[in-house]
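The other protein chains are all here in position, but one chain of the complex has been omitted.
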Amino acid sequence: MSLTTTTTESGTTPARAGRTGGEPPSTERAAPKPHASGRGRARPLADVALSAVGACALVGVAVTVWLGLWVTPPDRFMGNLVRLLYIHPSIAWVMYICYGVAFLSSLAFLWPRTRSLRFDKLAGASSEVGVVFTGLTLVTGSIWGRPTWGTWWTWDPLLTTTALLFVLYLGYLTVRRIPGEPEVCARRSAIAALVAFVDVPICYFSVLWWRSLHQAPSIADPVTGKTYIHGSMAWTLLLSFVSFTLVYVWLVARRYRLFVLAEREDDEGLAQALAERRAESSQVRA
Amino acid sequence: MVLAVRLREAVSLADRFPLLAGVTLDVAEGEVVHLRGPNGAGKSSLLRLCAGLAAVTSGTAVVLGHDLCVDRQSLRREVGLLGHSSFLYEDLSVERNVVFAVRAARADVAGVDAALDRLGLVGRLRTTLVGNLSAGQRRRAALAVVVARAARLWLLDEPHAGLDAEGRTLVDDLVRDASRRGTTVLLASHELDRAADLADRTVAVVGGRVVVGELPGERRGAATGAAAPAGPAGGVRAADAEGVGCDVA
Partner (left out) sequence: MWRDALLVAGKDLRIEARSKVAIGQVVPFALVVVLLFGLALGPAVGRGSVLSQAAPGLFWVAVLLATVLAVQRSFAIEALDGASDGLRLSGLDPAGIFVGKAAALGSQLLVLEVVLTGAVALLYDRHLAGGLLLAGSCVAATAGLVAVGTIYGVVSSGARQRETLLPLLFFPMVAPILLAATKSWDAALAGTPGRGIGWLDVLAVFAVAYLAMGTVAFGPLLEDA
């Protein structure tokens, strides 16, 4: 009496078979679908790969830090401040990936042909990581900005939009937490993500224009700041980008896995609840 | 025989709790069916499902020709649900509430006066704000909405509750009249004798399922449970409206 839903990772095939028109007698419902079946072999491989990614990421970041703090020389103009430039752009870059992935996943979920709860989980994982990285972007940017511009904050279009993005996605995460059935939550969250996403370019251009009215847009954006990048600096920067991207992949994959496990737990809880509920009725069958 | 309601192993969840754990039920057009069962059995959930409010997680559900796995919304105009809450606006008068509900259902506004008269909501009561009414009067107003909308399917959840003796007789009359006109009525009630008198048959709901069994006090008609023939699967194909497949039992 298992409940065959399309939500489980291994359970998408029955629904697809049904959707193409032929009506297979639902013998699939006779036996509960063992979740681990078929994936038993695949799982260790994915795990190993993920651990490898994690290890590389860790090593990469460590090396970046070492290079950045000790090996590379101080910049001619910025002095030691340039060292922040080894992590800030990478963090910002990861932030963009996070939101891009979250946006695309939400779109994919809402698109009928690619509707799958996998995309919802991906969007959730990616945006959680994204919020963290946005916070880091703001902090590192601010630290860099203080000695450079003299203030902790300036109403630069990028900074302001980033700050708004931070709060927007905090709101999105809160919407994700509203209780409900997985499909219902997923749909609601996906729509919320799209609604929020459309706001981002509007924010950016409004603030850009706003700033340009008041002074020449010559605030050095940390990402495109004027530095001579060559030699050891270039390599460090490259390593930094790669390492942080690996960190992103590792974090999202782990978070995704957590979602899957939670869903599995939910499904088992549901199966049990169904059994108990049906037991109520069978007590009547004299 | 045209089926107004056709359910096969319908499952409905709320927050991962199975309100309905596989309901199989056939209701012919014009029939009056009494749903009985203990508290928490799922009678209200079943009515909500038939109103198109609850999502069908798996199984088949076809109500008034609408496949609920595909589209739950277009059904709602043809259905009248009398629930525990009255779905009325506190700050509007009874008349305005009924007119609004009728217009929303694209029904004929001319029926409003007749419905209000029938329910005994005349004179001062018509223009009283719903917020100022007593519970019994609200029930009457909610009933007036169901009557005025001229729905093809009535889903009444404890219609006698909160009404005085006159009101209860009124409900019985309304149900009989509706049935005569060809309206299908599903009513859930703990007033076993009254409801059994009204109904063509009685169906027992326990633990989210319709059961076959000798429940005491059941007077006539076979309780259709799993005995209902599982029809051929064709005709009820579920597209992924909510991202969930409705599998056929």
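Each chain carries a letter (A and B) given by its place in the written order, and its residues are counted from 1.
Here is the rule we go by: contacts are C-beta pairs under 8 Å (C-beta built on N, C-alpha and C of every residue); 3 or more make two chains touch, one makes a residue touch a chain.
Every value quoted in this text rests on a predicted model; they were computed, and no experiment measured them.
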| item | value |
| --- | --- |
| Neighbouring shown chains of the undisplayed chain, as defined at the top | A, B |
| Residue among B:7, B:35, B:51 or B:69 that touches the chain left out of view | B:51 |
| Residue among A:168, A:253 or A:274 that touches the chain left out of view | A:168 |
| Residue among A:55, A:71, A:139 or A:195 that touches the chain left out of view | A:195 |
| Absent-chain contact - pick from B:16, B:77 or B:168 | B:77 |
| Missing-partner contacts on chain A, residue numbers | 164, 167-168, 170-171, 174-175, 178-180, 184-185, 187-188, 191-192, 194-196, 198-199, 202-203, 205-207, 209-210, 213 |
| Chain B, residues in touch with the chain not shown (by the definition above) | 48, 51, 53, 72-73, 76-77, 81, 83-92, 96, 100-101, 103-106, 129 |
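Rule of thumb we're sticking to: only the chains that are shown with their structure count from here on.
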| item | value |
| --- | --- |
| Where chain A and chain B are represented by their mean Cα positions, the distance between them in whole Å | 44 |
| Partner chain B, residues of chain A touching it in the complex | 1, 3-7, 14-15, 18-19, 21, 23, 26, 29, 109, 112, 115-117, 179-181, 183-184, 186-187, 266, 269-270, 273-274, 277-286 |
| Residues of chain B touching chain A in the complex | 11, 13-18, 21-22, 41, 55, 57-58, 204, 206-209, 211-215, 233-234, 237-240, 242-245, 247-249 |
